[in-house]
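In what follows, a single structure is set out as structure tokens and then discussed.
Missing here: one protein chain of the complex. Every other protein chain is in place.
This part shows subunit A:
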Amino acid sequence: MTSDSRFDQQEFNDRLRTRTVGVRNEVIAGPVSDWTTDFSHAEPEWAADPYPIQDDLRQRCPIAHTERFGGAWLPTRYEDIAAIAYDTDRFSSRAIVVSNVRPPLELAPVGGVPPISSDPPFHHDARKLLLPAFTKSAVAHLEPETREFCHSLIDGLAGQDVVDAAHDYAQHIPTRVIARMLGFPPEDGPHFREFVESALEGVNLPPEERIPRMEKLFGYLLAQIRDHVDNPRDDLTTYLINAELYGSKLEPGHVAGTMSLLLIAGIDTTWSAIGASLWHLARTPADRERLVADPSLLPAAMEEFLRAYAPVTMARLVKEDMRWNGVDMKADDWVLLSFPAANRDPAQFDQAGEVVIDREVNRHAAFGLGIHRCVGSHLARMELRVALEVWLERFPNFSLADPAAVRWATGQVRGPRTLPLRIDRP
């Protein structure tokens, strides 16, 4: 029996069930007929290579539209994306993953996964609770064991000429680190991958399939919470259970929602960034050789990989009908906030479409802009740097084993999920 009544199974499940209601629309999937009027980020064509599509849209239709997902917009100019990120009065974060269900208005300003799903002023206070655990200084303590873990992953690849760098390396690094921070058993890692795929990929699956998957995730989180209530320890789960806002402990849905955010957003994003960086280096020997010869270039190179292959696209919901920069947006239209598109806007970056690993001025938006700046950005940068340092130290020579076999995730987080690399050992 858990002593904290907020986390009684029955009550928790009842509350969770109310979160699955919302306004549903017809699911439209399949090949895109016209990217200006029928775009979809959930199709394989987009996953394989979205950059030419974005570049084309930016020139001839800078705010594209689709009837899919019940109506959504896709701005591709840096200026528009930044303006939306800063305009929390007219664009809500009530939901930040485009799907075919719009959560009820009453979910604002908290949203299902605070603080990323929260609007001001609640957002500020919910975010403040998390900031101290994610500063550059706080995450630096995790660096030695992250490095050791990366080495152990490489040790495990001994004797293989071809390795899947996404599946057998990149994926495990953020999974292990966030499990450690939340105080979850490290051997539960394989479940997390499943949770990530349910939350972020397959957004066009029918709700009947998506809801049980979400319930499974929250069932897992509840079990972890109850275990932490009974056995408190020094980790983020215990911290959130005890945290207070406005003089009271957090709502149970806030505790579980934030944990789910940290788990989901902490994994596939960094996994994607590590994978995309290795993919680039595997197919660009000149950059790889330069970095191996001069590791002091890595911090700049890493920022360039984050710019050019920014993994994360966020979303907003339009609050009220309005004319916005030449288009008629309707209340509850989705807006995709494509930081990858912003990062390749030639109006903002010189040689925007090229990867320049020693780029000096790099004001990229890979971690977002404005009040929702990725709370885990310092953690992600630490993980990405350590992952690349260890890989390049252990495997200075590698190349794409089979370019056609590389598979990229669809949806709002893009990175390689299958990445066979040939390792040339000395």
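We take it that a contact is a pair of C-beta atoms (placed from the backbone, for glycine too) under 8 Å apart; a residue touches a chain by one contact, two chains touch by 3 or more; residues count from 1.
One rule holds in what follows: contacts and distances are computed from a predicted model.
Undergrad: Going by UniProt, what is the name of the one chain that was not included in the view, given "Beta-lactamase", "Amino acid/amide ABC transporter membrane protein 1, HAAT family", "Spermidine/putrescine import ATP-binding protein PotA" or "Ferredoxin"?
TA: From the choices "Beta-lactamase", "Amino acid/amide ABC transporter membrane protein 1, HAAT family", "Spermidine/putrescine import ATP-binding protein PotA" or "Ferredoxin", the unshown chain carries the UniProt name "Ferredoxin".
Undergrad: Among A:P299, A:G353 or A:P403, which residue is in touch with the absent chain?
TA: A:P299
Undergrad: So which of A:S33, A:S137, A:S248 or A:S296 would be touching the chain we can't see?
TA: Looking across A:S33, A:S137, A:S248 or A:S296, the contact with the absent chain belongs to A:S137.
Undergrad: Looking at A:L369, A:L384 or A:A409, which residue reaches the missing chain?
TA: Checking each option in A:L369, A:L384 or A:A409, the one touching the absent chain turns out to be A:L369.
Undergrad: For subunit A, which residues lie in contact with the unshown chain of the complex?
TA: Interface with the chain not displayed, on the subunit A side: 128, 131-132, 134-137, 299, 303, 360-365, 367, 369-371, 373, 377-378.
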